[in-house]
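Scroll down for the structure; my scribbles are underneath it.
The other protein chains are all here in position, but one chain of the complex has been omitted.
Going by the order they are written in, the chains are A and B; count residues from 1 in each one.
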Amino acid sequence: MKLIPGAVVTGGTSLAYKTGSWRDQKPIIDRELCKSCGICEEVCPDDSVKAQMGIYSIDYEYCKGCGLCAYECPAGAIQMIAEQR
Amino acid sequence: MTTVSLNNKESLFVSGHRACHGCGMALAVRHILQATGKDVIVVTPTGCLETFTSPYGFSPWRVPWIHHLFENGPAIATGIAAALKAQGRSEERVVTMGGDGSTFDIGFGALSGMLERGEDVLYICLDNGAYMNTGGQRSGATPFGASTTTHPAGKCSTGKPQSKKDLPAIIAAHGVCYVATASVAFLEDLRRKVRRAMEFRGPRYIQVDTPCPSGWGFSPELTLELGRLGVNCGLIPLFEMEEGKIVSVRKIKRKVPVADYLKAQGRFGHLFSNDAGMAEVPRLQESADNNIAKYALEATAAKGSSVG
Partner (left out) sequence: MWPDVVIEGSEAVALAVKAARPEVISAYPISPQTHIVESLARMIANGDLSAEYVRVESEFSTASVLAGASAAGSRSYTASSSQGLLLMTEVIYASVGMRLPFVITGVNRAVSAPISIQIDHQDTISLRDSGIIQFYVESVQEAYDLHIAAFKFAEDPEILLPVMVCMDGWILTHSYERVSILEQQEVDKFLPPYRPLHFLNVKEPKSWGSYAEDDVLMEFKYSIHSAMLKAKAKIEEIFQELAEISGRDYGGLIEAYLTEDAETILVALGSVTGTIKDAIDQMRAGGKKVGLVKIRCYRPFPYEDILSAVRGAKAVAVVEANFSMGCEGAVSLDLKAKLCGDPNAPKVIDFIAGLGGRDVNIKSVCEIVQKTEEMLRAGIATTESCWVGLNQAILP
């Protein structure tokens, strides 16, 4: 693809790079324990927790497995398990 | 694919950036932009934030963004603000987000000039206490006693012998309308301060403590925990000044000893491994206690609850 003079880049194009490949552990949300407080979504540095009508889920395409969501969850609803590849 | 964040607003800082696992800075940026909204032009000097958000062709910034050089963030911001004024574009605002290396050291002259001239720019320093992008060299923001790659602990060294530069005080001395400190551990407080800062016109400054798992030596899920420890031991006082007067502080509900904060980080490990190191800890405790006294951070039943 032809370069843009000045190396100007359209915003949002980082979505083409899937940081999920960086993981060696992944968060699993236990729906029974989850209280939909939204803290997991709030503390994710990679914007990888998505909410849809009160249901929180992990976007595994980008989640780097840092563990912040699991650590900060007040309900203990998120476990980090080893990534299988 | 639309990405939505809290409040169902479209994310202005999307996934796919190359920050380290658990990066405090990346988390702070998400919340800063949530608070400013989309009508901002962001300037970032060279540093971690610039590097992990700008490999050619991959930008997470859904706001207009420019990285120029390391030492001129405030001057680039000044130029943009001047252009906006000349073009009558009053709804678009300028926000500079720079690391401590750029803000405390190499860009300090440009920052002082920007403040002195009264430019309408919100300057946010994302402070991880070293030149982390290049591997963790010491900066003017590195705390006393921290081991960095250019001032490592060793047989003849206990790490940095100077205290952290009190930049918020220096900024306040310029007479600007809004100066605040914040922490990535208290995200609603950070968002509130950014929203408040955006209500003013003129130079404004917010310094955000952004713990760095890679550079400070802790496991990435503990980023917010480290932030809380830093605030609750008193080393990172959270306050807010408007027109030169303190208008709010975050009270410490449960004070923790400075040693708890230090022991949680690899960069202070040497302070607990020998006598020379141990002798430095009281100085940090004193520094924390001085902050608590100076900013009246101790929560008391009579005085009411903390803000934010």
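One rule holds for everything that comes next: contacts are C-beta pairs under 8 Å (C-beta built on N, C-alpha and C of every residue); 3 or more make two chains touch, one makes a residue touch a chain.
Here the structure is a predicted model, which means the values were calculated and not measured.
Asker: Using the touch rule from the top, list residues of chain B that touch the missing partner.
Answerer: Residues of chain B in touch with the missing chain: 38-41, 43-44, 50-51, 53-57, 59, 61-69, 71-72, 74-87, 89, 92, 109-110, 112-113, 116-117.
Asker: If the hidden chain were put back, which residues of chain A would touch it?
Answerer: Output for chain A: 3, 5-12.
Throughout what follows, only the chains that are shown with their structure count from here on.
Asker: Over in the complex, which chain A residues touch chain B? Could you list them?
Answerer: The touching residues are 7, 9-19, 22, 38, 41-48, 50-51, 59, 61-62, 64-68, 70-72, 80.
Asker: Considering only the defined contacts, which chain B positions touch chain A in the complex?
Answerer: It comes out as residues 1, 3-6, 8, 11, 13-19, 21-24, 26-27, 30, 53-65, 187, 213, 219-225.
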